[in-house]
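My structure is below; once you've seen it, I'll send some questions.
Some chains omitted; the rest stay in position.
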């Protein structure tokens, strides 16, 4: 491996792959060395945009390519495990698309393999690297929000029906990755409901409730069959509350100085115990930096410095575990599923 | 009872009572005959706005008042049953605030009593009488929406903490009454999740999923602790979809000619089976008539014509049953509760 420049090998040049390819070329200390895709058309498109890179029909060839130091995987979910495992075994660093794997079991094996070989294993939880989510995390860490009461997300639109995964694996995965970052721990139980409205297709609408040990409750509303597009999350804290509207061009985050004040004196009349606080609203200016570039730089830095990424294998495992639990609950009309792969807040 | 004018006796002159009093005076064929309230201040306010009416300190006196033909009940939920039962037994017609009673059992007794005495028993499910809900019902009945896939409501704001009922009994009750009217049947199961964030207070945030026999799924998101006010419902059908934003001053209802088209030929490739349809949007002009006046006229007409109200005792019972089931599920973190008081679509 070259001391100065990391050779990136990208597997999968379909919908998301071209963005990862572009980000690789725009990241200092990286170069796009190779692309693999079964499709000849996809390889041709890659060649046109990135003349000079190596092209492989099979990902095994790419992994064997000595110019490749790190493998970026942007293929369908069910193929993540085999490719990532082979890459790690070949001594490559790995950045894998979300969801990390089909199952928590697969995720655990990848984590173990990466640890054994001291390779960086990172999951592409892109939202974690957006200025909006970073700002929310700051507001939480600095105590601006106080105790977090709830996280309530609506992520709906007229979306592409997937054939192999349901709307939870496709849309809720974003919120689960964000929650994993913001909460720093896993929930203790999950309840999920939903329905399929096209025969023979997976669930196209779903609602998840996550119970956290701290008392925080998270709720996700995802839907492929909505007439309008909504990307809005409310975060209610004891001190302040946030509305994050990701479709707002210039005021994505609004911080409200609103909430309830609870009087401590139980002797007082019931009406006095809870009073309302309604104050100013503040919308911080956010950086317009593209999340994918921030993420790719972070990947490169972790490789150079042998550091643990923000969205490491454990995060990927957490998210996959939540998806598994939610799917189980969904099949049983909301029956709560206790969370087994519990990670506690550090 | 006077052949021409119905004497209305109002019990409870607190938050909502004055609106019912005003509506009584503005409804042809009705007159406000009496008001009862334990509070002297409340009676004084009633006297100032409605000089000439009889004032009673206790509702039993009002029921005994010969000038009262119909009793309108706007008191706390736990008192509805006693007052309504006494009024029916005294041969009065009854319009009772929602939720109808504390329990389905109480509701059933009132229904029986009203039937035995051939009195009108109506529940104040006000939203059913709004031009918006009437329009949605028309769109469903006329087949404009096609099969109804889902009903998804968000009803949140920084609201008054109740001391005796949780956010489901306070806010979700509106959607349950609307659903009872729109669907014409009860759900087969309910799952509910939620949390309390103020110690010693009832749940302030909750999410309900209702499974209907037809495959329709309804989801309600209610919250007393939100920094912004939202009153928005999406209704997804196989032919068209509706967005109902009740805070929009002039375009409350938008009908989208959008959805999915499913090809019937299973031989075709999977990607062709589901395609998207994206067409015009249309916002029908709605009447600006106040729902409460429409409702009061309907009450008067039912009394005169001995007819069954749109929101009769059975509707009230359905809604209370749903609230009971939801509360049960809420206490068990979403475990689905099979619905026992099943009413089938007629």
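In order of appearance the chains are A and B, and numbering begins at 1 in each one.
Definition applied: a contact is a pair of C-beta atoms (placed from the backbone, for glycine too) under 8 Å apart; a residue touches a chain by one contact, two chains touch by 3 or more.
These figures come from a predicted structure and were not determined experimentally.
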Practice item. Because only 2 copies sit in place here, please give the count for the whole complex. Key: 4
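In this text, only the chains that are shown with their structure count from here on.
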Review point. If you fit chain A onto chain B using only Cα atoms, how far does it have to rotate, to the nearest 5°?
Key: 180
Revision key, fill the gap. Between the Cα centroids of chain A and chain B the separation in whole angstrom comes to 40
Point to revise | Complex contact set, residues of chain A against chain B | key: 149-150, 152, 154, 156, 158, 161, 163, 189, 191, 193-195, 197-201, 205, 207, 209, 211, 215, 217, 219, 221, 223, 225-228, 234, 236, 238, 241-243, 254, 256, 258-260, 262, 266, 270-271, 273-274, 276, 278, 281, 329, 332-336
